[in-house]
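Of the protein chains in this complex, all but one are displayed in their positions.
And then subunit A:
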Amino acid sequence: MDLLDRYLAAVAALLPKAQREDIVAELRDLLLNRIEEKEEALGRPLTDKEREAVLKDFGHPLAVAGRYGPQQSLIGPTLYPFYVFALKIALAVAAAISVIPAVAAIVLGAGNPARLLANAAFDQFPSSALMLAGLVTLVAAGIERGWVPLTGLTEWKVSDLPVSSKKKGLFETRFNAVFEMVVVALFILWWTGLWKVDLGDLTVKGAVVLKPSAVWQTLFWPILAWSAVQLVLALVTLVQPGRVRLRAAFELAVGAGGMALTTVMWKSLPLFTLEPVTASGADTTRLEQVIGMGFHVAMLVAGITFACQIGAAAWRLYKGAR
């Protein structure tokens, strides 16, 4: 087998089977023409080295075969800006899911701070970032080839873009969404017991013990469902901040859910009872009154906040629908 056959065999191995024979025959003719042209110019047959130089000059078999492929790039120029943007978000998410648990563990005194941070920076972050970047690349390549249908890039409206604000830019909106997502995810893990956090026996300076009331048991599933909706809202805000109406609908659901939970909690006050350990009965009652007043105020603030959220979301839903 001479050099030309070896070269063509290497190209053939990389070509689609259906076109292989056809393309290789054409390339053979082309390369023989090149060799003959050189021989004619020199007035003698080419040496093996000169033949090799002609083949090398034509290009690496991978590059030659690649030119015949239907797809010349993994991610094309139209999709590329969206891909880079998604990569930046993936890196921000990787940083958040690496750093926030480490910071939480440091706050809770669950380990050596330097070691926790080093672990987050050199172990958690690189592996999470690589995994997420790989995933984003796979999805982008799938969109490029039409395997993953995506209408969001073509079917969008200028009126659906986020309202520009000097106080709150798009980056800040997305950063908040990432932060919210991580916090809510950690809360869900803790609420469902998947993430164990030792809070001790809920004593106040060893004098009284805080006992959660039965309402917390009743509200276990509603609070979990409400948190899940919040997580979805944060995800929608992160991925598609331009979907104003969709976000408003979720915000309305979160606001209504929050209002319902606040109402049930208000009716079930006190949410914690105190049992004296070393404190006197009078001190315990006084502390109960202070804590009760604190909860009343907190419930009122929460109620007002949720009412504002419902009003704002309903307005955006109405305005966005026009």
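Note that in this section a residue touches a chain if its C-beta (ideal position, glycine included) is under 8 Å from a C-beta of that chain, and two chains touch if they have at least 3 such contacts; residues count from 1.
Simple rule for what comes next: contacts and distances are computed from a predicted model.
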The complex's invisible chain, by UniProt name, from "Hemerythrin", "PadR family transcriptional regulator", "ABC transporter ATP-binding protein" or "Iron(III) transport system permease protein": "PadR family transcriptional regulator"
Contact partner of the left-out chain, one of A:A9, A:L32, A:V103 or A:V264: A:L32
Residue in contact with the excluded chain [from A:V64, A:A86, A:A105 or A:A120]: A:V64
Contact footprint on subunit A, counting only the chain that is left out: 19, 22-23, 25-27, 29-30, 32-34, 58-59, 63-64, 67-68
